[in-house]
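Excluded from the complex is one protein chain; the other protein chains are retained at their positions.
Letters A, B and C mark the chains in the order given here, with residues in each chain numbered from 1 onward.
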């Protein structure tokens, strides 16, 4: 049931998507007219509504992806096609202890938090107090703050945690953080990094090879959307062709002299 | 620490991957020689070992993907590139109540179970007792059976559950199960189906449009792997170009007369 | 040497591309200033020039693709990634006799003409006098009209030519023209069709199978562009993900009763 304070995804007739918070007395205006959000209180998710101009909308329950895609973006975000793969290839599961850097917009933080809960935790590092503050607000709003420890710091300098299940790096020079990631991971821990350029990938894989990681894989995901309509079905004309390469590796034991 | 009964991923020098269960007195033979699994007991995950022929291997802790990719495959399986996307776009999270059909090899069942635990549940339907029995063994072995209810039945005929968060269909005629999926989903519930052919997608989207679903999206994921090596970096020559289309939709409320 | 009447591709500092015809006394204006086209007369192709605002441009010799991509587009055009493939998989070579329908914008007509010359010919059918007239002007301008016979007509009703090397169809219902294409092709002739939707492809392949064609292949080409810069190399973020499926088939002999 939609209540005061609920988040609702408004899907308009022209397929625009708006994420709104239901407050009494607020009219939500768009180029397809407005609706009075008060009317939604007490309605079921999935309710059909009509804007003042007669446009037919739906008030949907937002999914995790609907929510994070509408978060403010002070930095480049991680896209849905990559989010699921990071979670699954990063072996991030309920109960996992995960380090993430940098926090950035908090999109990946929120997604990881959603999957490690209720017993796991995300340590999310960023060097920018501003980004951390923004992320804190977003995570609190989403009820995910209990599963996240936001930390101001540079993972290239230090990672304080030990025995982590997964380290996820989305920073410009992940290769410089590989030695710290090694120390922070548990035996059997998984390293994940995201980088837009191929040179970053080459440096990172090189550092992983030299610093106690094996089973190193780099992938790139392409997501095609289709227009599906009887007699007129085809892939969409335009696609996001590149976001980031994802590199995954596993920690191995080294001689004690290495520590 | 690796113990008797632990599952270990053996990664050989030639990058072969074997998932083994550690038992004392068992020698594991490959084309790169053998190792005595007893030796692994008490060792750390990530331990380096040498086969009798001098080949260098690693005893890694398997991730969820490592495990499910080695499950027996009585049916076509769902691939890693699709697994993460189903989880995240299907809004499957810790605590979710999910229906899946058919159980098939149990790969997707195991993955969903890994993400709904510890408080959620997967209802997994199949019409084949044999598949269900195979899946039961696998899930038990993985410790995931507490989060799964395996059910013999045909979702086209009946879905008994109500108020589900997500319905995931991997059956030959998903469009025939759309009305039952509608009834079984909660307000705000998400429908997901996987189909290898485009004609299946067209039928399914058509059924979704006629049966109370909106925000319908069909995607296809392409996963490229890269060979990363300084001075010799390139995408791999061969890729799995197609597995399945994934269709996602959200339930909306219909007039009471529809029920 | 650039002369009066020469076509020149102006490449601006911001990488805009303008195809101009050199005329004395004409200033060519852009958002990056203007250049006086008279100045180009007598200069070499590849000459560097400076606009009145100090922007550095190059006066390049346009390639066949540069030219056709700047033709007026009364209809959807065929894209470069597909043009080369149509030529080579269609076995279109100097001396080939090719039928094309519809003429549309004339882009494909111009490209085919460029490759069948000097001894081959393109018969280009369209049902629109307007499109034919536009194409005629373009082809004349490009000096390609001697290699093209523009014909008002519907290939679904009749194809007058016989013994053709290749038939290329870019029409909404290519399957209806398959019997006529069969009759028009020589033994060993190649059928090519372009269709944006998968349903068109299915109908066409079905018609080819029933009408004396074998070695039927349907392909789709994806062209990724890369941003190449030391230390910052990556695929471009956005790509044209779909234009058309290309179906290719070869004619086989049927019983005399079929004719």
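Definition applied: a residue touches a chain if its C-beta (ideal position, glycine included) is under 8 Å from a C-beta of that chain, and two chains touch if they have at least 3 such contacts.
No experiment lies behind these values; they were computed from the predicted model shown.
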{"item": "Touch criterion as defined above, residue of C:37, C:117 or C:194 at the omitted chain", "value": "C:117"}
{"item": "Contact residue for the chain not shown (choose from B:56, B:157 or B:239)", "value": "B:239"}
{"item": "Of C:47, C:75 or C:128, the one touching the omitted chain in the full complex", "value": "C:47"}
{"item": "Those residues of chain B which, in the complete complex, touch the missing chain", "value": "196-199, 220, 224, 230-243"}
{"item": "In chain C, positions touching the absent partner", "value": "11, 44-48, 58, 60-61, 63-65, 80-81, 83-89, 91, 93-95, 111, 114-115, 117-119, 187-188, 190, 198, 201-202, 205-206, 214-226, 228-230, 233, 235, 245, 247, 250-253"}
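Here is the rule we go by: only the chains that are shown with their structure count from here on.
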{"item": "Centroid distance [mean C-alpha coordinates] between chain B and chain A, Å", "value": "21"}
{"item": "Residues of chain B touching at least two other chains", "value": "198"}
